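Every protein chain except one is present and positioned as in the full complex.
Up next, chain A:
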Amino acid sequence: MNKHMDRRGLLRLLAGLGAAVVVDQRLAFGASATCSGVFGELDEAAIAELGREYLSQRSDAAAVDAIAKLLAESQDEAKTLEQLRARVLADFTAGRIVNLAGWFVSETEGCVFAALSRCASEV
């Protein structure tokens, strides 16, 4: 796979591969194993690193599942982004933050990285 992944590339690859290969038990979730490219072109290795770091600090797979489901079922990128944005703002307001790669981000962002890295792992 190319170094960068985008929505089109991911969907094509996921469609071609069919069933997902879950490489980490913590990444297992009930929703279909796909993700969205709402964030545009991202460095796959970097996202995987962030996702791993998040999961090393947090054990709440359900929260990651919820974000993955949101991304997977997204039909409207703008709407999905707005939903994520609302969660992120709620996190920051409540002080729900995590330090990843030396940066403070919201828990929702951490879940986004974990969900996106799941795609990378499966592909």
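The definition used in the following text is that a contact is a pair of C-beta atoms (placed from the backbone, for glycine too) under 8 Å apart; a residue touches a chain by one contact, two chains touch by 3 or more; residues count from 1.
One rule holds for everything that comes next: contacts and distances are computed from a predicted model.
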item	value
Among "ABC transporter permease subunit", "Sporulation protein YqfC", "Probable chemoreceptor glutamine deamidase CheD" or "GMC family oxidoreductase", the UniProt name of the subunit that does not appear here	"GMC family oxidoreductase"
Where the missing chain touches chain A, by residue	38-40, 42-43, 46-47, 49-50, 53, 81, 84-85, 88-89, 91-93, 95, 97, 99-106, 109, 112-113
